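Yeah, one chain of the complex is gone here, protein chain that is, but the others are all in their spots.
Presenting subunit A:
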Amino acid sequence: MTIPTKLRRMFWASGFFAVCLVLVSICFPSSLVGQNCGIPGYTGSEQICAPANGGLGIVLASDSGDRRRSRQQKGEEGHSGNAFSVLGKCSSCHLEDPVLPEGHVATVEMPLAHCRTCHTPKRPMSLAGKMPLDHKHALVGFGCVACHSEEAPFEEPEMEVCLTCHGTLAQLAARTDPSLHANPHGSPHGAPYAECTLCHWQHEESEDYCATCHDFDFALP
């Protein structure tokens, strides 16, 4: 099942700040700790699953409305206020825009792990490339401040921030699909070509940088 192009485009166009509205409650759901962070192929220990800022991830509050607390986001338009909603409730940001194909099961309160029951990674229905990565992070409980500072300006985080959860580059390379004839996480072009943000973008569609020169065609998240 592919989401029709038009819908996908609308989905992407909704952009970064929209998602921030959804990311507002604070507690770190204990249910996620010890699972696999929802990261495809991720099999690391639960310790490295904690967000970089010391265990406080902004999460979409799904489990308990009571424990939900809103964080007043300061600054830019679309980034403020309490207009948050529940996990997986697309309409809280996308409003009337249909972002899911007709007939899709209700996603309200659905964490990424549940999405993956159908959308198995590396299978035809994988979500790779179909949803901004910030959405995926949100669906496993990682909001803006998991990677960014709490105050503007919200700069691109250092790569260490990504590696805190995703493991070292060597670990990533080892976990990458061994059937690929080139390992995108172990490029012969050295460390600069292993910068996460060379390919994996959060608030825009990711880009296979290798494909600017090679025919590798990696399906990247």
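Just so we're on the same page, contacts are C-beta pairs under 8 Å (C-beta built on N, C-alpha and C of every residue); 3 or more make two chains touch, one makes a residue touch a chain; residues count from 1.
Rule of thumb we're sticking to: contacts and distances are computed from a predicted model.
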Which of "ABC transporter ATP-binding protein", "Flavocytochrome c", "D-amino-acid oxidase" or "Peptide/nickel transport system permease protein" matches, in UniProt, the chain that is not displayed: "Flavocytochrome c"
Interface with the undisplayed chain - residues on subunit A: 12-13, 15, 181-182, 188-193, 195, 197-198, 204-205, 207-209, 211-215
